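Note that one protein chain is taken out, while the other chains of the complex remain in position.
On to chain A.
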Amino acid sequence: MLVLAIDTATPAVTAGVVAVEPERVEVLAERVTLDARAHGELLTPHVLEAVGGAGAALTGLGAIVCGVGPGPYTGLRAGMVTAAALGDGLGIPVYPVCSLDAIAAGVTVDEPFLVVTDARRREVYWAAYAADGTRTDGPHVSVPAELDSPLRAVAGHGARQHAAVLGRRLLDHDHPTPHGLATAARDAVLSGAEPEPLTPLYLRRPDAAEPGARKRVTVS
């Protein structure tokens, strides 16, 4: 089945067309740009370029896989609403994938590891994985110094950014890739099951303060 993979939970604007079969996950074409402010502008063009690059058409897609974060919100929403609208317009299912799981799906090590991405405001999103890529803890959001885990190996661009504080062994996987997204969603996609709801992993409440007592304008 031809699957469109989309992720905008990190500074990467990611779109790829992936052939997904029980024994095979093969990326046919992908377009990725690293620009945290260009998700809204570039994603749909990237999707069309990837589909064209794969020698396919949008109408030939069987499913969409979309990273649902955690991620800084504005970019994350651009990807998720694009995936949801494409799925609706094409009449195909959209499968959510935790974006940290998609990074983990690309990692091959023989020990448990962490995936850490940037959450802005000097915080990180993180989750812990078994050596086979199964998530064992998280996702969480915390300041890097308080990341509470005994694991020594870490993937994700947040690990590189905060290497001085995190002090662990860096694994070479920074962003969710179309391959990782499709791999993480393979079982769900191939089962043909109704997708889970496409719910963003914000992990934080909106910043908003209820107004306090009104300030007087009359100076007494």
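Keep this in mind: a contact is a pair of C-beta atoms (placed from the backbone, for glycine too) under 8 Å apart; a residue touches a chain by one contact, two chains touch by 3 or more; residues count from 1.
The definition used in the following text is that contacts and distances are computed from a predicted model.
Hidden from the displayed complex is a chain whose UniProt protein name, among "Probable membrane transporter protein", "3-isopropylmalate dehydratase small subunit", "NADH-ubiquinone oxidoreductase chain M" or "tRNA N6-adenosine threonylcarbamoyltransferase", is "tRNA N6-adenosine threonylcarbamoyltransferase". When the omitted chain is restored, the residue from A:Asp132, A:Glu194 or A:Glu210 that touches it is A:Glu210.
Residue in contact with the omitted chain (choice from A:Met1, A:Ala19, A:Val32 or A:Leu90): A:Leu90.
Across the interface with the omitted chain, chain A contributes residues 40-45, 47-48, 58, 73-74, 77-86, 88-90, 200, 202, 206-211, 214, 216-218.
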